[in-house]
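Dumping the structure here so I can ask a few things about it.
Removed from the display is one protein chain of the complex; every other protein chain stays in position.
As written, the chains take the letters A and B, and residue 1 is the first residue of each chain.
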Amino acid sequence: MLRVDNISYEYSGTGSKVLDQANLELKQGEIVLLSGPTGSGKSTMALLAAGILQRHGQGLCHGSITLGGRDVTSIIPRDLARELGILFQNVDLQLFHDRVTEDIAFGPENLGFSPESVSICLERELSRFDLCSYRDREISTLSGGYRQRVAMAGMIAMGQGYLILDEPLAFLDRSAGQSLVNLLGQIKQRIGVLLIEHRTDLVKAVADRVLHLSNGEVLPGSPPASANNFFCYGPGGPEVMRAQEASYRFPKYEVSVLKGCTLTLRQGISHVLLGDNGCGKTTLLKVLAGLINPLMGSVELVASKSKGKGPFQGVGLVLQNPDHQLFMPTVAEEVQTFARQKSLAGQLLEELHLDPFAARHPQSLSRGQKRRLALAAILAQRPRVLLLDEPTVGQDPESLKLMLIALHRFVSEGGCLLSATHDYHAGRALGQVVWHMGDGRILEQGGSELVKRYFSEF
Amino acid sequence: MNSYFSLRDYIFVALMASVMVIVGYLTVPLVIHIPIPGIRSLVSAPFMAVFFALALARVEKVGTATLIAVLMAIVYSMISIILAAMIVIGGVAADMVIGVVFRSYRTAASRVVAGAIYFGGHVFIGILLGTLFIGGDYARTLIRPWPIAGMTLVVVALAVLGVWAGNRLVVELRRAGKFPQLK
Partner (left out) sequence: MWVREVHPLVKILAAALLTAVGVLLRRPGSLAILVIIVLFLGWQGGLRPSRRMGVGIVIMLLSFGLVNMAFGTQPMDILRNLLRLAVLFLTGPVFTLTVSPRKLVQSLRRSPLPDGLNIALLVIWRFIPVLLREARQIQEAARLRGLRLVPGQLRLAFRSVVMPLCFQSVSFADHITVALEVRGFSLQHSPSIMPGPGIRWEDILFMILTVFLPLAVLVGERILCFG
């Protein structure tokens, strides 16, 4: 059994405990779902259970975590790896080889399995995870869902009895997520799985027990539902941007990512783009921003002063990963450097609750704070059109609420907003005009009823 | 038997070496056809030196420059064995000097000196290579103290600038909590 007894953890320099006397048990043959909003301590629990924070972290830890009666901190990492595995959100950082078979064999090889045993483990996991037809494939050619399977197979090939999955659905769309959940049901027979996830709707059905984190404690059941954010929008104004039959294909690829997309963005309207991973949402946003030119068709920013190639002036794009956009030495400078007015910069910092961190380094912020900061930096430039790529990934409810309020104000003041998302709450809150995208095409257009219909299919 | 470098050290150096290879990949093709000795170091040194400094600052141990050099040499051996040899010589020379004078890479000064030796050393081989491919008055002109010293000084100055930028980055990394604080 994996047992967490009265664990408390405080990250260095924060002054507050993320976990406070938390308790948890995990037996082999069961799936325990641990949910809670972002920032509630789920990942901290995962890292502590795997003994990682105790080895590599600089925080204060009290309490004990035992595996089969032994303290995890007293087991050397290699021996611990034989019994317990952990899969992080970013699976790509856990895959070390080019080919599927080589990566799955990596763990058993490291543990000193004989070549015959490695072959047996390999065949077993290829079969269990339905990867036989992918055995010689390059991992880089697999979808996100299949890369995750390879990573899980590589863990279980080591013969572990316990597996911790830290937000495995974070980067998967609905169909890939469902596929993963089905897989979990198959592997749980001899393995104990601690499934850490805040998108509980998909995984509740397969969990044997449901727990949630609240104020650092582990409590039974699901967390209380967060209030939905609803906003009222105005009727909108004239057209700001037009895409006409925009098509795009990446160099060296035969298949087009965008296949004749036509849409119109209007001033004072909040638009939403829904679609699964790989349907072309991000590429469409980049084309609309002027970062890439469509190979066929056109994109026009009405009354634009932009000349020549390059991003449109007056269009702001907040990318999925805010770490790519933050580069100044302090939070305040990040917003002020490109701000149209300094007063606007100050106002945005206050509105998004970033003013207490003004002198801090942007990279010392939490994920949710960084995303708010990236948004503030772009809003400070007063764009005519604001494009958001998956604004809700990794957001806690408080952070999300602050962002939605700021976005609502932007739209109310005449800004044009387009958000690409596969999150229901963001879709409901921002979906005044909604497009459903699939296979590089705009499939249908609607309003908030389209959001409900799109998400109710799953 | 305990390894001199920890797993963390090896992986950090590997990532920094990867970025240095990428920098070379992006900058050197722009000038590879220009037959000026040391020109490749001229364009790549200031950027590579930033990440060279980060690796030294994180690991701190003498031998780190050689480790970086060996990793890059194995990668570059696929382009040119001479280039690989040049890189290893630079790394070993840097470690030897720092080992005697500073004993570790804890201080910013030690990293500056290491960067100067590592990147400056590349120029000699670059000049030798140039004279192999271009003979006549070119070779006679180059194999003299002043041209060698001149080009070396320029590359060293650029590398020092890069290490200085890297040292500033280390301060920011510490402020952001991504680098261990100095004890």
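To be clear about the criterion, a residue touches a chain if its C-beta (ideal position, glycine included) is under 8 Å from a C-beta of that chain, and two chains touch if they have at least 3 such contacts.
Keep in mind the model is a prediction, meaning the values are calculated, not measured.
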Selected from B:Leu42, B:Leu71, B:Met86 or B:Leu158 as touching the chain missing from the view: B:Leu71
Hidden partner chain, touching residue among A:Val18, A:Val32, A:Met158 or A:Ala420: A:Met158
For chain B, residues in touch with the removed chain: 1-3, 5-8, 10-19, 21-22, 32-35, 47, 50-51, 54, 58, 67, 70-71, 74-75, 77-82, 129, 132-138, 141, 165, 169, 172-173, 176, 178-179
By the contact criterion defined above, which parts of chain A meet the unshown chain? Give residue numbers in ascending order. 50, 52, 55-56, 76-78, 81-82, 85-86, 88, 90, 92-99, 102, 105-115, 118, 140, 154-155, 158, 286, 289, 291, 310-311, 313, 316-317, 319, 321, 323-328, 337-338, 363, 377
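Going forward, only the chains that are shown with their structure count from here on.
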Chain A and chain B: spacing of chain centres that average the CA atoms, whole Å: 37
Which chain A residues qualify as touching chain B in the complex? 12-13, 58, 329, 361-364
In the complex with chain A, residue positions of chain B that touch it: 172, 175-178, 180
